[in-house]
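All protein chains of the complex are present and in place, except for one that has been dropped.
First chain written, first letter: the chains are A, B and C, and each begins at residue 1.
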């Protein structure tokens, strides 16, 4: 792709940030309190807006219910819009009530499933109130011990529950179904892999699609290949971007293997260039970040995450895809590989500087953040 | 299940053994020559028959083409039948020709795909000649480097090739589609996981089902859970049993984590007890062993593998499933877990001795093998 | 080993239980409140004593400071002794203060290291007060991002800190140094593997030994082999027993791969039978459980854990080690393997019943627990 066309695409790039990344989060061992972190949903939205203001990349903030529940939704929406951002995906919480000890939508007890369904129902009505089109569903459901529950019975309950949820979806909205290999359930999870999520989405219908979280795979998984598969099938709903070394570490996206991030964006950019299924599909992909900054300053971490995504996308756009296709078809392994490497190595700094100028954001958002005194003010105000 | 009913089931248990496990096999570093190993298909069939004669568990031998190709198929069939066994699944080889360097059914070059298809066509005609009902398809296809080929283009070619194969399937026969996480392709494999195999089988039709090889998963995978999923969907075609510590080590089944083998059989036995989809599905599951004995004596290793499967099945049959269900429904995690543990701990020696008497095989097949002088005779004859 | 000798060994088997397993614990997503769980150190000691009373296996309870800190240590000791148990290892906590965000003994700031050292110093003085001989040291130290800190600088600080700790150790006591592959530090941990712990212990001296937690290894690790290595070198200090499917799941020991637990005990039992280094070493191995029961009843989970260890040890003792050695020396792979399998398959129920009678504990401790009304009383009293 030419730099001109890449420039256009980069101008249009959008990634949702999660409200929960701006408040306290930790490991099972400790929740450290990071100076200046947001104390409530209003401050979380402010931080999200600041991130967008500095990067021009994050025009929406995803909410998590009940953490972000307010009495007056219109006021929250106005608060966000007043700060220049909108509301993105709504994320139900199906893991923090005592009743969910054995699961939520797949729980053996119908009363618990109904409680969970009622919560999802509420989230869908919040979507409608806020004008959101995305229900982002992650389940902590699973088991910790062999024999604890019956896999097939759980599957049937889960499927039945999801069908109820699906029926409630407003027209034009989508259910993004997330999978996770392990944690917090340790022996089995009810949606452990993309295959399970995909199979369930097939049963549900066209408004159900798979959500790929980069940290939810077994070690050694080729994520870019499964992204390509889902694109091809029209079932890639969106991403939860983050990074990990071992498990679901929820680190800054691109901090462990930036080449992998580039390869994922290469699949997306390739699909964008096509007119067929993948091309159409990719335009609906919901790009979202899901991170938990447990020791580092949160706003800065989020800015860095977005910049890493932007850089990866820029490089992916610049892949010489005609030359690549030709090399691939000729079976010229090393030339094909090097065409990707060359794009990955490109210095996209000047191009991104131009994009930022066009967006009216600082050329170096991190420097602007550090020098703008935002952090110090947050510490002073929030303690 | 009562011991009486378990006895009936155990009498009916059948597991195919692979001809290739009786001949030379090794790692990329060395193929050791194990004394007495079979030198040709006739001897491989003899070894398979001996294993069945001593265990009563393996009434069929799977063939691999071209390794087991003969001029006179009728003679091979008669040879097997004369020794008391039949011919099982036919396994095409799509990885040992120079042309397959970049793949077979997903190769970029249509001429290579046609060559591969012609080979599969030949295998299907061998199936018909030999009366086999199973085409067991494993592909070595994949890539070694990012960019080497286009994932989606490969998918399309693979799907088109498989549709051709499917169209050739004789009525009443099945295509068992295997997946593999890695090796011999190291960066990506074209069917890396059960999800991909399942999605392709859905597109192909009811005669296509997924084949689960126990060694073809990333570390930490809960295999029993995905077996349950495939059973529930009517898409579990069969197994390639073996064991591994790290990769696809092809060790004796049950030698690394026998509890996992038991848990897999527990899913199968649970489904057998039902009248619905899973119950019907499970009766068609093709049980097969796929092992490569690289340092140990091959016939003895195969006998041990079969006995480990028999023991795991016996214990799984004896799970008190009514009590289990009740504990699961009550959310009594530890009672449910212990009901499995108790069945796993059961001494099924007396029950299996009875089964062997009823089958007319030695009560201790390994002892009978060691004391019967089979190994010494094989060494003397085959060198 | 004969059953008579095994009986003697089983009578002498002792495993410490951790006080913290009886109180609330959870994942980063949720701490579920399990009915009847202990609310303070007095109740935790009572639960530990109950576990010992029912199993005869757990004569000591390990403490965690500050969770178990009391004003009057003599009263706590008397409380435990009055209930029939003693105090075991003392575990400092170097991860729950805000200052430990970047580490404790390896922290870049000397003031934080001094704080951490002062805490360890206090723990050593508690050891002396309570008559404990074991300081069990686990560090959460590490980094989350490439570049966050200098690996070698951290190593030097850690080594210097540990040397201070070592110098404070009372005569006859030991420092058990734990390693952990990941979590809560996600990019690097300062003691990631047994090799690092071993190298540090070598530098410290004979009172420092390695502590093996079964959940702290990368997937695919052969734990029994590294146990053998540490035994051979006289550096196996002890165990934190538990189980896991993927990460450090802290599940009931033996619940995922009981064969692995048996293989570990086989190494220990083999070393016990020898007169040399390993034989002497093994008699000092501190057997401890470290689990976090996040969804299941805690006392019952602990009883099951101990019984699983007892069963594994019983089977390991019964391995025919003379026959095994002979088969190994002859290179008879399958006979040697089967000798282990045969011991693993043995029904040790009658032997363990005898052991329990001799210890004066119920023959079925789990049944006795369930029928004894302990759980109901705890729920009633503790809510």
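Just so it is clear, contacts are C-beta pairs under 8 Å (C-beta built on N, C-alpha and C of every residue); 3 or more make two chains touch, one makes a residue touch a chain.
Since the structure is predicted, the reported quantities are computational estimates derived from the model, not experimental observations.
Every shown chain that the unseen chain touches in the whole complex is listed here: A, B, C. Within the complete assembly, A:337 is the residue of A:321, A:337 or A:356 that touches the hidden chain. Among B:100, B:198, B:262 or B:344, only B:100 touches the chain left out of the display. Checked against the full complex, the one of B:252, B:306 or B:327 touching the unshown chain is B:252. Across A:18, A:142, A:215 or A:297, the residue that sits in touch with the chain not pictured is A:297. Contact with the chain not shown here comes from a single listed residue; of B:22, B:187, B:262 or B:344, that residue is B:187. When the whole complex is considered, the residue among C:162, C:263, C:348 or C:378 that touches the unshown chain is C:263.
Residues of subunit B in contact with the chain left out of this view: 25-30, 32-33, 95-96, 98, 100-102, 140, 144-146, 181-184, 186-187, 219, 244-247, 249, 251-252, 255-256, 292, 294-296. By the touch criterion stated above, the residues of subunit A touching the omitted chain are 219-220, 222, 245-246, 252, 255-260, 295-297, 300-301, 304, 311, 333-334, 337-338, 344-345, 347, 349, 366. One chain is missing from the display, and on subunit C it is touched by residues 101-102, 108-109, 144-153, 155-156, 181-182, 187-188, 192-196, 198-199, 202, 217-222, 224-226, 228-229, 231-233, 259, 263, 267, 270-271, 278, 324-325, 328-329, 331, 333-334, 336-341.
As a convention for this text, only the chains that are shown with their structure count from here on.
The distance from the centre of subunit A to the centre of subunit C, with each centre set as the mean of the Cα atoms, comes to 38 Å.
The set of subunit A residues touching two or more other chains comprises 101-102, 144-146, 181-182, 187, 219.
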